[in-house]
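Every protein chain but one is kept in place in this view of the complex.
Order as written gives the chain letters A, B and C; numbering starts at 1 within each chain.
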Amino acid sequence: MNMSKYSIFSLAKQALNFHEGWGKVWRNPEPKKHYDVIIIGGGGHGLATAYYLAKNHGVTNVAVLEKGYIGGGNTGRNTTIVRSNYLWDESAHLYEKSMKLWENLSQDLNFNVMFSQRGVYNLGHSLQDMRDIQRRVNANRLNGIDGEIVDADELKRRIPILNTSRHSRYPVLGASFQPRGGTARHDAVAWGFARGADSLGVDIIQQCEVSGFIRENDRIAGVETNRGNIGAGKVGIVVAGNSSVLADLAGFRLPVTSHPLQALVSEPIKPVLNTVVMSNAVHGYISQSDKGDLVVGAGIDSYNGYGQRGSYTVIENALAAIKELFPVFSRVRMNRQWGGIVDTTPDACPIIGESPVKGVYINCGWGTGGFKATPGSGYVFAHTLAKDQPHELNQAFSLQRFSTGRLIDEHGAAGVAH
Amino acid sequence: MKNNRLQGEGRINRNRPLNFIFNGKSYQGFEGDTLASALLANDVHLVARSWKYHRPRGILGSGAEEPNAIVQLEKGRLTVPNARATQVELYEGLQASSVNCWPGLEFDFLSINSLFSRLMPSGFYYKTFMWPKKLWMSYEHVIRKASGLGVSPELPDPDRYEKTYAHCDVLIIGAGPAGLMAALAAGKMSARVMLVDEQSEFGGSMLHSNETINGQPAQDWVSDTCEELASMQEVKLLPRSSAFGYHDYNFVTINERLTDHLPTGQKTGGRERLWKVRAKQVVLATGALERPLVFANNDRPGVMLSSAVMQYVNRYAVAVGQEIVIFTNNDSAYETAMTLLEAGLKVIAIIDNRINPGSSMADQLRSEGVKIIDQSVVVDVKGSKRINAVQVMSLQPGGDKVTGSVQTIACDLLAMSGGWSPVIHLSSQSGAKACWDDEKACFLPGVPIQHERSAGASNGCFDLKNCLSEGMLAGNEAAQQCGFEVDASIQLPVVNEVIFNRIKPLWLVPSMFKAGRGPKQFVDMQNDVAASDIMLAAREGYHSVEHVKRYTALGFGTDQGKIGNINGMAILAQSLQQNISETGTTTFRPNYTPVTIGSIAGMNLGGELFEPVRKTAMHGWHKQEGAEFENVGQWKRPWYYPRAGESMLDAVNRECLATRNSVGIIDASTLGKIIIEGKDSGEFLNRLYTNAWKKLDINKARYGFMLGEDGMVMDDGVTIRLEENKYFMHTTTGGAAPVFSWMERWLQTEWPELEVFLTSVTDHWATAAVVGPNSRKVVSAVCEGIDFDAQAFPFMSSREGLVNGIEARINRISFSGELAYEVNVPANYGLQMWESLMAAGEQYDITPYGTESMHVLRAEKGYVIVGQDTDGSVTPVDLGMDWVVSKVKDFIGRRSLYREDCVREGRKQLVGLLTLNGSDVLPEGGQIVEDPNASIPIPMIGHVTSSYYSANLGYSIAMALVKGGLSRMGETVHIPLADGKVIAAKISSSIFYDADGEKQNV
Amino acid sequence: MLQIPCPWCGIRDESEFSYGGEAHITRPLNSENLTDEEWADYLFMRKNTRGAFLEQWQHAQGCRRWFNIQRDTVSYKISASYKVGEQPPQGMGNEK
Partner (left out) sequence: MSDLQNGESPLVQIDFNQFEKVKGIKLTELKFQGHLNLRGRLNDKAFCKAISDAIGVELTSLKANTFILSEDFKVYWLGPDEWLIVTPPDQQLELKNTLQQALQGIFSSVTDVSSGQTIISISGFNARSLIEKGCTIDLHPRQFKKGDCAQTHLSKATVLLSVVKSSEAFEIIIRRSFADYLGLWLLDSSSEFV
């Protein structure tokens, strides 16, 4: 596949050529009749799965089917926070695998995903928050994940614009800090994986919506789409907010509900916030992008919704929280707001593995926090698809856990937030 | 300094000159000016540097669409980043400066970026800065330095932001001729009308129009109409108000600016007001925005929108140029030309891409000496910080290539018009899908899916007569939909009919260079997106318009593509050989124009108003006694009561000792309290709680555990049977509201056959728990009508009596293991009761204690706190409390307890921990390991949930959840701390004090 | 911002209500006879329909009644509101 290698030299060379010689990032091919593996969903997770299938397992007769444009789902709508300081061993190891992949991703993909390890603070506002922070940071350190506990005075020193007044309604008592956490350029992640997968032979097919499954005996044989039927040996469903819809088409049920989750950005301003600050208690998340806009994450809407938009009270509350935490931003103006559809599970942890239908695999339930898992999720899901058995890192995340009761409850302690 | 002010009147008040400062220099303008018009009046054209290449930029437009003239307003606390000069009303003393340039606007260091612009096409950063890997953070540091426009204030905002809900029948957005007419129609029908416009005055384009209405200047009609509207009782007029979001169910958010137009010293009251409007019907009369034309160096100062030029001349009496060339593809620019001539300015030529664009105006202009050069285009301009000439070429037949020689025309201003784009933003936000109109070469509002309609230019109607009639129709229809009758007396104003010729779309102006090889032809000026960038994106395979937006940043700026998007999409369509409707638009989203965080956050901030502070009847007393408070849910609870010089630990130790040795008192009013009444109350409790309730005697109390249906502990508390069919339940403080609604839910949805009523009485009762060996003496001194004898009033029972003559209920229950009574009185008398108890306890040195001591005391007894000693993964069995779980009846969560995972070996169980060195206090949240020297990852077997120094015992105690903990008694485990220290502890029973429970039974 | 019709109070702003998820999930009696899978089905598995959906809400800050509505989860339009115990609109609620 003719992929132009990206580098400062190729950039200079192309500049002389008025940038007329760049190859395509991906080919936009017509779908073939049959693939060994079809990945439904061209978000970061689906594309990463395809990439690692080809790269790590040599499975290259693969198509990624995307109903819209790739990266247009939650991948293109999230606040891009990356961290791995999860509480429970199972999650911690999975997200830490992802973190390690992030640390080499730009080089691996030859596409700068602008992974920026500016650190992530999770604020504590109550004694219980601080207990949870202790518990999580201690667990992280024993699991080999970087983390420290920072008290309010130290926080103030590091982030002078943060309001640490004791007279706040919910004063900041301290925070956990993961120095290796940060953000990444979300679109670049989708494009980089797509380009990487494409160059290894994967077909990326956009504007192709899966509307049904074809079965032979009790095994999957392919999918129906608006661009015709396409045969497949195996099918991986990686459609985030639409997981229940696809599961329903395939004939099984999921413990998933889809909710609107909103985010918003300000006008671009000169750098003032060089790290990521998150607060569950007052419900606001904020970082500043490399373009200068403040990226703010709002809360989740309580109701089910596939509308990619949510209720205004959620925005009001998020910005009230931001103003409470950062009173200096009050006069900064918000530019745009939008919503995604997040697939939440009862234990705030993903489901990765076999489905009840033979040949169909499911990767979903990342809810409000799966962007950070993009490479790791693709990595273990590719393994699961290629080997017909889970990678040790996703073993615990099977659909069966909802029957056995072996949930991995990331709710209270760490998992709710992005 | 050159003065560009014209003789004509305009709408400025020449009797009110205003002084202002721009980039450190003083200037003068007039009341009625915007910062932009005042700058132009002073011949300041260069106002900004562009974002990426730092090219000199001037003022392009006259309103919300402005991409270039972004300034920093004021300094210090009041500074405003990214204000659009075109929307800033001038006031005395205004200070503004250019953003994104260093050291200054005239010489900007980073304008060297322009030299490297070839190396920096869209998305270049995805292709580089990857080596060496370590350096990315340094590269990024530099990239970030260069990012952003204005600067954030460094100090908290002193201003106040008001917020209100509002309702109306008809909300009309935009007060141009269409909106005014709609308001008049609906208002006359006596509908409740709100009319909003983001400008300082109503009138929209009529404020600069040359047209007449009813034979008078349009401006007169505007003021008459406004007067009439103001006299209508049910009509609300909101100038300076931007409707910025159109949400579901006709919910529209409006930002009203109350004081931004006032001089700094004169601003009083709130700065802005957020209106959250529910309208039965909405009329969108938001007008249309003129499009620029995309040719080489079209971003130079001195190149402006034709409508803006006209507006500066007519509305602000400013000559933005003296020798003017016009470049257009439609007729509207001819009006500008007429205006300029009337103002005595020189129009040298009109360059029009159409063939013989004849109209009555064209003839008139020709007769006044204006050269009309048809079938031609401007291919480039000369001059950098201000243009001095334009270069013109003819078009080949077909119109997509230039031909012949370049004609250079000297001029100091180029007014351009690429046609008009209806402002369909709000319509699109409401869910209507915009549709492309080939004839008019613009997107029109789609079929409404909410109760809304568009009228006037926003509906693609570009002549005044029809704007007025569409407005009237929209007003009538909208009010009719609300049930009002059309007012027959309303008349359409009389205006002259104007005939327009067809626009000839001109998306990318043909040039002598192959696209991308000549000077940049800008599409999105704020983000420095050139036509070549869009073509590059298309060439590289970014075909979706959404990909192109994200790859090039087209439409990402503070103007959200108001200027560039349509041209950009059309250029993309051309590159992909699609038509524009196939390419489509990107998604329109709020905000229409940017809105302050302050405004959306609103006024309800600060210590007490960010979130309600719930207070008990004794709150004032606690405060007076110097209590430190803890947030528990929305409540403030006394945490501990430090005396002078005491540390928290000192205070807690004192409180705990006093309580165990004599008597303590704690405000327990915050616990949830629910009356459960009806003949099935016992049955209902049986289903809710894990244990059995029907056999509880009247006036007896029992402890219960509530589980979620997943079997995990949700809440706990003591419930008392008051009567045969009446129980009084206590919930945890945080659990009160959720538990109450949980109970209602089961009753209403699952078991409506049960005869049970629930009533919350949390707020009605104030509760003081009097705790300790001397509590009986204290309580019996205060409570009348109760026999406090140990046998007559045993542990876990309840009595009614009087306190100060007020009905009271005394419960002998204990959360500390001491003899204890909870005294409840109606909360109006709570303080009085508290003070009586304090007085009666004085001789025993009664000691008020807070939640911290309460936690210590209960931990000494091994009592759990739901939410601290449990998380969402703990069953009562894990807590070693299977005695509270009935084996015979069903209850919520029961089945879950028998799932595979809930019955497996090795679940985490609640145990006690005693540090080997009793003065070491474990951190709550400490992780427990068997071998602290194992290599990472070190397996963890549990964590510390509660931990305190116990003054009563003289050593520290802790509770922990440990894998298989109950069968590990006596084992030593290790708790590694963040600082590298490791504390060793022994697993023990979680009951540390008075294991037989004798103290509470005395 | 939704406006939700409470069967008793009429149309009120969404902020007065709390959400209860999918409607018409009945609690199994004799749960001890269920397998872990069957119990999990009741406990966790949800339709999560894209489109017309029957769901529960409580008028929490109003009359405190729980009730059901039919709402389209894409357009958010509400097409029916009915009390607990009443039948859902025709054609809804019986399919699994």
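Details
Keep in mind that, in the parts below, contacts are C-beta pairs under 8 Å (C-beta built on N, C-alpha and C of every residue); 3 or more make two chains touch, one makes a residue touch a chain.
Just so it is clear, the structure is predicted and the values come from calculations on it, not from any experiment.
The chain not shown here makes contact, within the complete complex, with B, C.
The residue from B:R278, B:R799 or B:H974 that touches the chain not shown here is B:R278.
Touch with the chain omitted from the figure is made, among B:I112, B:V494, B:L609 or B:A839, by B:L609. For the chain left out of this panel, the touching residue among B:L78, B:L110, B:A146 or B:A166 is B:A166. Within the whole complex, the absent chain has one touching residue among B:D763, B:E784, B:D845 or B:E900, and that is B:D763. One chain is missing from the display, and on chain C it is touched by residues 8-10, 12-13, 15-16, 61-65.
The omitted chain makes contact with chain B at the following residues, 160, 162-167, 192, 269-270, 278, 603-604, 608-609, 611-617, 619-620, 635, 675, 677-679, 755, 757, 759, 761-766, 804-807, 826-832.
Rule of thumb we're sticking to: only the chains that are shown with their structure count from here on.
Between chain A and chain B the centroid-to-centroid distance comes to 22 Å (mean Cα coordinates, whole Å). Distance from the chain A centre to the chain C centre is 30 Å, each centre being the mean of its Cα atoms.
Within chain A, contacts with two or more other chains are made by residues 311-312, 346, 403-405. Residue positions of chain C touching 2 or more other chains, listed in rising order: 1-2, 18, 36, 39-40, 43, 75-76.
Against chain C, in their complex, chain A makes its touches with residues 242, 244-245, 248, 253-258, 302-307, 311-313, 346, 402-405.
Interface of chain C with chain B (complex): residues 1-3, 13, 18, 20, 26-27, 29, 31-32, 34, 36, 39-40, 43, 56, 58, 60, 64-66, 75-76, 84-85. Within the complex formed with chain C, the chain B residues making contact are 247-249, 251, 278, 431, 449, 709-710, 741, 744-745, 748-750, 752, 890, 894-896, 898-900.
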